[in-house]
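Report on one structure; see the data block that follows.
Complex shown without one protein chain; remaining protein chains in place.
A, B and C are the chain letters, set down in written order, and residue numbers restart from 1 in every chain.
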Amino acid sequence: MELDSLYQEVIFEHYRRPLNKALKPNPTIQVRHTNTSCGDEITLNLHTDGKKIIEVSWDGIGCSISQAGTSVVSDLVIGRQIDEVLQIIEAFQAMILSKGSDSGDEKLIGDGVAFAGVSKFPARVKCALLGWMATKDAILQARCSDGEGK
Amino acid sequence: MELDSLYQEVIFEHYRRPLNKALKPNPTIQVRHTNTSCGDEITLNLHTDGKKIIEVSWDGIGCSISQAGTSVVSDLVIGRQIDEVLQIIEAFQAMILSKGSDSGDEKLIGDGVAFAGVSKFPARVKCALLGWMATKDAILQARCSDGEGK
Amino acid sequence: MRNTPRRKRYLVSRLNLSAIKAEFPILRREIRGKNRLIYLDSGATSQKPNSVMAAERDFYENHNAAVHRGAYQLAEEATELYEGARAKVAGFINADIDEVIFTKSATESINTIAYSLGSAKAGTRFHIRAGDRIVVSEMEHHANLIPWQELASRTGAELVWFKVSEEGRLDTSNIDELINERTKVVALTHQSNVLGTIVPLDQITAKAHSVGALFVLDACQSVPHYKVDAKALMVDFIAFSGHKMLGPTGVGILWGKKDLLDEMPPFLTGGSMIETVTMEGATYLDAPKRFEAGVPNMAQAIGLGAAVEYLNALGLDDIHAHEVELTKRALEGLQSITGLSIIGPKDLEMRGGVVSFAVQGIHPHDLGQALDQYGIAVRTGHHCAWPLMRRFKTIATTRASFYLYNDFDDIEALIDGVERARKYFQSR
Partner (left out) sequence: MRNTPRRKRYLVSRLNLSAIKAEFPILRREIRGKNRLIYLDSGATSQKPNSVMAAERDFYENHNAAVHRGAYQLAEEATELYEGARAKVAGFINADIDEVIFTKSATESINTIAYSLGSAKAGTRFHIRAGDRIVVSEMEHHANLIPWQELASRTGAELVWFKVSEEGRLDTSNIDELINERTKVVALTHQSNVLGTIVPLDQITAKAHSVGALFVLDACQSVPHYKVDAKALMVDFIAFSGHKMLGPTGVGILWGKKDLLDEMPPFLTGGSMIETVTMEGATYLDAPKRFEAGVPNMAQAIGLGAAVEYLNALGLDDIHAHEVELTKRALEGLQSITGLSIIGPKDLEMRGGVVSFAVQGIHPHDLGQALDQYGIAVRTGHHCAWPLMRRFKTIATTRASFYLYNDFDDIEALIDGVERARKYFQSR
């Protein structure tokens, strides 16, 4: 049944028990992203030393796909080098925009592969990307503000 | 041939030798009417004593239908009572908007009946009406300004 | 799909549903495999009967030419069809022909009024200035809210609004405070696209006129479903969209009182709306041409004319009665589901065929996704009424909206589908 291919068990696990959902104080940068077509919104706090992601924490309301997605990405990137994280995000993005042709590299995107089915539902792609794009945005903003990026 | 049914000989006669085409000075009222879709324009001078049409004179450029129409109406109304003239104009209007079903009452509208064929060409109705509507407008304006109308 | 006898208890519709369904080819679509399409999103856009598609095609195949400009036979025919469509729409809302303006959408219709008023010169009756007031409500669609916010911000006028009660009704308790001598415009929806609430207008239009304000009615959700009489309503402007009333996309209507339209500054300017033009300036024709610059959406207007004829043939009263019955069953059936709550009136009093609801613990997006899997198309999200969502302390609802091609089976499918989705998500 196709609904199960969208709603993988892993997604529900993250939705029921989201990781890093509670904003940690004093972030390097805070971003707020909205899915303008449905109103779902997340706030995401990023702690970074400019090279590494020290902490990602978040809060918000949304559907299972957007909530689970944010949980997955936050868990995946904490403790990693920024360049590596941007690569991971790019890989996830490629999968989610592939319309089903890219099933994702688990070594790279971890639980992110559970979202492979979402790529067949274009209207949900934005939900799946919400937390990922917020993370990317936060990283790029942090980079800019501390003069690391050009 | 249908073209002849539009371009009655009478129309060409009025077109070639238009009546009352040369503005007479000191009119009771002057109006200027334009066919906004083609740019044709006439200026019409009306002399009236409030009851009777004393003089109608006009100038302008336009197609055979609009020029002939203005010639016909000017010739028809000079010397008549205003109420009668309004009736004549109404009769002409009814014919020209009838899409071919009303061939016109020659006793009432005189040479105006030559325009019966025009009513089958909706895009030319405005041309045929140009001078008639200018005359009507002038009469109504004159009425207003001398307090005759309510 | 469950097949209980309970639907038999409901009124047999005066509409011949099987004949109607046959006229809407899209209803034969299969969704996500072999599911019959159960289309419950007519509040967003309606489906199109064969006659509408045929009217557009006939125009293109036999009469296509620029209206009002050409003097050749095709152009004459095109003009007659286009103006004929205007006459049909005018008849449909009991308006004079010259009061009906074809726009591209209700959104454009409302913007037309807002921009036109915004262009009115100081000293004219339409001029809006700092200190003036514009009144809307908390249940407006963004299309009847943001144009007024922008007009207010351009002119310095103040935007104020009616609140919405817990039951989803317009709260008019402070009407005398909201509509006062400074009020220039009152812009309200006729029926909420989220709640289904029909707004009683008499008191508000009377009050608006008593202070000399213009009344703008957003009739997107009413004109397609029940009789709206432009003359009886005592409003000044009405906006609605063709695509929500069986018509093509790309055509909307602005109705306005002729004397107002003729006096107001034009909005879009260009060809076919001018009286004379020099390099220095232009003068403009009266309505409707004044507000129809350029080669118009001819095929779409003509398609809308065919839609109006289709609606007339069925009869708006029967359509409305049918939709009330569908709504009655939907309200009853949905409320029997554990954890489901209706957002909007729960009774049928002054209420159209739009039902918004929430199911505890299930985000509307997820619910809508499951329903889609069963072939049921509903709308989820803020429905372009974000402030109303905030009013009800939510960010989104699930909305089912009905039209003349929906039958009781569709409603049962919705009720069953929501129950099934609830169990699916609960079990995970």
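Just so we're on the same page, a residue touches a chain if its C-beta (ideal position, glycine included) is under 8 Å from a C-beta of that chain, and two chains touch if they have at least 3 such contacts.
What you see is a predicted model, and the numbers here were worked out from it, not measured in a lab.
Peer 1: For the chain that's not shown, point to the residue among C:Ala85, C:Val251 or C:Ala421 touching it.
Peer 2: Counting the whole complex, the residue in contact with the absent chain is C:Val251.
Peer 1: Considering the whole complex, which of C:Lys21, C:Arg36 or C:Lys104 touches the chain not shown?
Peer 2: Within the whole complex, the residue contacting the unshown chain is C:Lys104.
Peer 1: Among C:Ala44, C:Ile175 or C:Ala321, choose the residue that contacts the chain missing from this document, as touch is defined above.
Peer 2: Of the listed residues, the one touching the omitted chain is C:Ala44.
Peer 1: Given the contact definition stated above, which residue among C:Glu83, C:Asp98 or C:Glu150 touches the chain not shown here?
Peer 2: Going through C:Glu83, C:Asp98 or C:Glu150 one by one, C:Glu150 is the residue touching the chain not shown.
Peer 1: Looking at C:Ser13, C:Thr79 or C:Thr380, which residue reaches the missing chain?
Peer 2: C:Thr380
Peer 1: Considering the whole complex rather than only what is displayed, give the residues of subunit C touching the chain that is not shown.
Peer 2: 25-26, 29, 31-32, 37, 39, 41, 44-45, 47-48, 52-53, 56-57, 60-66, 69-75, 104-108, 110-111, 115, 119, 138, 141-143, 145-147, 149-150, 153-154, 159, 161, 241, 243, 248-251, 267-272, 274, 276-282, 293-300, 365, 368-369, 371-372, 376-381, 384, 386-387, 390
Peer 1: Over the whole complex, note the residues of subunit A touching the chain we left out.
Peer 2: So the residues of subunit A touching the unseen chain are 34, 36-37, 121-124.
Peer 1: If the missing chain were put back, which residues of subunit B would it touch?
Peer 2: Given the touch definition above, subunit B has residues 1-3, 6-7, 9, 12, 37-41, 61-65, 121, 124, 127 touching the missing chain.
By our rule, only the chains that are shown with their structure count from here on.
Peer 1: Centroid from C-alpha atoms only, then distance subunit B to subunit C, rounded to Å. What do you get?
Peer 2: 45
Peer 1: Two-or-more-chain contact residues of subunit C, please, as numbers and ranges.
Peer 2: none
Peer 1: Listing for subunit A: what residues touch at least two other chains?
Peer 2: Within subunit A, no residue touches at least two other chains.
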